[in-house]
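Structure provided below as C-alpha cells; questions to follow.
After this line comes subunit A, so read on.
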Amino acid sequence: MDVSWFLVLSAFIFCIGAAGVMSRRNPLVVLLCLELMLNGGNLALVAFARMHGDGGGQIFALIVMVIAACEVAVGLGIIVAIFRRRLPVDVDELSDLRG
Partner candidate 1 sequence: MGTFHLSILVFLPLAAGLVGAFLPAQITRWLVTAATVVVLGIVVWMIADFDTGSGGLHYVTDDAWIAELGIRYSLGVDGLSLFLLFLTAVAWVFAAVWSAVRETERVRLYFFHLALAETAVLGAFTAQDLALFVIFFDLMLVPFYFLVGGWGEEETRVAATTKFVIYTLVGSLLMLAGAVALGVLSVGDGQEVSFSLATLTERTLEPGTQYWIFLLFAAAFLVKAPAFPLHGWVPDTYRASSIPVLILIGAVLSKVGVYGFLRVVVPILPDAAQHFQTLIIVFAVVSILYGSILAFTQTEARLVVAYSSIAQMGFIVLGIFALDPKGAQGAVMQMVTHGLVIIPLFFVVAALTARAGGSGSLERMGGIAFGAPLLATLFMVITFATLAMPGSPNFVGELLILFGIFESKLVFGLVASAGVALAAVYMIRVFQRSMHNRAPEGITQREAGRLEIGVIAPVTAVIVALGVYPQVLLERTEEATVSKVRAASQLADESGQAEAAPAAVPQQQVPQQQVPQQQVPVDPQQVPVDPQQAPQQVPQQEVPAP
Partner candidate 2 sequence: MTVTGYGWVVLAFPLAGMLVCALGYRKLPGHSAGWIGSLAILGSFVASILMLLELEHLPTEEREVVDSAFTYLQTAGMDVDLSILVDPLSVFMCLVVSGISFLIHVYSIGYMDGDEGFVRYFAYLNYFVFSMLLLVLAANFVILIVGWAFVGAASYLLISFWYRRTTATRAGIKAFVINVIGDVGLVIGTFLLFDATGELSYEGVFAAADNVFTTNDGQLVAACLMLLVGAFAKSGQLPLHTWLPDAMEGPTPVSSLIHAATMVTAGVYLIARMYPLFELAPLAADISAVIGTATLLFAATVALVVTDLKRVIAYSTISQIGYMILGVSVAAYGAGLFHLMTHAFFKALLFMGAGSVIGAMAGNQSLDRMGGFRKSMPFTFVTFTIGALALAGFPLMSGFFSKDEVLSYTLHRGGGFVVMAVVGYLAAAITAFYAFRMVFRVFFRAPVPEARELEAGHPHHGEPHNPATGEPEDKHVGFDGTEHHNAETSWPMKLGMAPLALGAVIAGYVAIPGVTDTLEHFLEPTFADSRFIDDKPTDAAEYTDLGIGGIMAFIGIGLAFVVFLRRRQLRLVIRERWTAIHTFLFHKWYFDEIYDAAVVRPMAAFGRFGKNVIETRFVQGTIVGGAVGLVRAGSNVARSVQSGYLRGYAALLVVGVSALGVYFLIRATGG
C-alpha cells in the first residue's frame, strides 16, 4: 500500500476538521472538528510509522489520543458550565477574553 493514499486521506480529514473549526458556531461541534483534526494527524503519524517501520509513530499517536481525551474532558466541562449558566452556547458570543 502506498503511503501517499493514507496521507491524502489524513490531509482530507484534517482539512475537513479545520474548516469545521473555523465555520461552526456551536462549541460542541467545534470540539468534534478538533477531534477530526487530531485524528487526521494521528493517521499521518501511523502511516509514516508504517513507512519507516518505526514504532515510535504509533506510540506518539497513542500519546496524542491521551491528550485529546484530556482536552475533550476539559472542553466539555467548560461547555456544560456555560450551558448551566444559561450563557449563549455560541462561540461568537463568548468573547470575554478579548484584550
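Regarding candidate selection, all candidates are chains of the complex that A comes from, given by their letters.
The criterion applied here is as follows: a contact is a pair of C-beta atoms (placed from the backbone, for glycine too) under 8 Å apart; a residue touches a chain by one contact, two chains touch by 3 or more; residues count from 1.
All of these numbers come straight from a predicted model, not from anything done at the bench.
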item: Candidate touching subunit A in this complex, from 1 or 2; value: 2
item: Footprint of candidate 2 on subunit A - complex, ascending; value: 18, 21-23, 25, 30, 91-92, 94-99
